[in-house]
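Have a look at the structure that comes next, please.
Missing here is one protein chain; the remaining ones are kept as they sit in the complex.
Let's look at chain A:
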Amino acid sequence: MQADVAIIGAGPAGLAAATVLARLGFTQVVVIEREAQPGGIPRHCGHSPFGMREFRRVLRGPAYADRLAAAARAVGVRIMCDTTATALLPGPVLELSTPAGIAQLAARAVLLATGTRESSRIQRMIGGQKPGGILTLGALQGMVHLNGQRPFSRPVVLGTELVSFSALLTCRQAGIHPVAMVEPGCNVIARGPSWALPRLLGVPLMMQSRITEILGRDRVEAVQIVGPDGTRRIATDGVLLTGAFRSEAGLLAMAGIAMDPDTTGPVIDSFGRLDQPGYFAAGNLLRPVETAGACWAEGQRAAEAIAAYLSGALPDREQGAELQIVGDAIRYALPQIILPARPGWHDRVQLRLARAARGELRLTQMGRIIARRRINARPERRITLSLPAGVTAAPLVLTLDERG
């Protein structure tokens, strides 16, 4: 098999990129999707709001997913579902597992848009037994929204990110009544009115608390929680793990593609390019999590970058400057390699803090501040720093001056 551009992942990022590429005149754009239907994560998000930026309407996840797929197909994109990319080979060539067996697909360029997932129980190092009834929100949403099932009825919810609050809504829809919402930090991570939701739904919010042990043989029976008031055992029939996203990057790690331990995704340059020729990445694969709209926009930019690459219009990756993070306040920043402006350029640095902090964010090049911004933010808040078009290839240093 042969394509102009092969895209792995039919989520918002992959479908947006495919649509733009087809509009730019590429006739053979193929999207590889391992699920039976395109749409990515929004397909299992029974809730709104999706689509404000893309379609100027408020849509529920599945409707939004359908529109993205329809838009791509309308311009001639081929979406291959039930097809899993199993290896990334030089070329670029993809190894695919299809219901008809193994196949190879050669392309002039490949875009990886495989998205993100939530950390598992072990990645959060929660001790205890291993009974049934421990789920991530992603798994729960699939069970509730795709199957109409109810895997537990009074779980403990871990996390207070934005998705943790949609977890409460998913639970409510399914007639599930969480017995507590647990947050290890001293603040709720999500911003805005989400704060009020637990109280509204009658779910006690336990701050500065950790689930230290899960108990139960066949099914979850209780959890042990350590908090400011000591150790408590709460009877429950499930544990719902929300957030703590990490990139779905196993395919890349196996291919030996350079990874960034801070973002958990690949190292990209300003064009979303990876360190293996012909490979690009976009969407939530790049970092723990962003909204669907942001991923969609990133997919569009990636399409432009790929088009420029295929016409020979991108500078060499080696000419880029490595972005160095100094200090412990910044958890991650991308793109990790910065090049001067061209089509499809990431025109801003995206970053997150490791802890709540305020001060002036500064990007310096050869001792000169080339971008700056005052911030006062908590860890999960989205922060960007616009890059001037004239950035050169000299080393770049990102710092947070907390006195400022």
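Here, contacts are C-beta pairs under 8 Å (C-beta built on N, C-alpha and C of every residue); 3 or more make two chains touch, one makes a residue touch a chain; residues count from 1.
Assume contacts and distances are computed from a predicted model.
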item	value
Hidden subunit of the complex - UniProt protein name among "Putative Zn-dependent protease", "Ammonium transporter", "Sarcosine oxidase subunit beta" or "FAD/NAD(P)-binding oxidoreductase"	"FAD/NAD(P)-binding oxidoreductase"
Residue in contact with the excluded chain [from A:Pro99, A:Gly192, A:Gly312 or A:Gly390]	A:Pro99
Listed residues A:Glu118, A:Glu161 or A:Asp269, member touching the removed chain	A:Glu118
Contact partner of the left-out chain, one of A:Asp66, A:Asp82 or A:Glu360	A:Asp82
Sole residue of A:Asn147, A:Ser311 or A:Asn376 that reaches the chain not shown, by the stated touch rule	A:Asn147
For chain A, residues in touch with the removed chain	34, 36, 44, 82, 84, 86, 97-102, 117-118, 120-123, 125-130, 132-133, 135-136, 138-139, 141-143, 146-147, 149-154, 175, 212-213, 217-219, 237-238, 248, 250, 253-254, 261
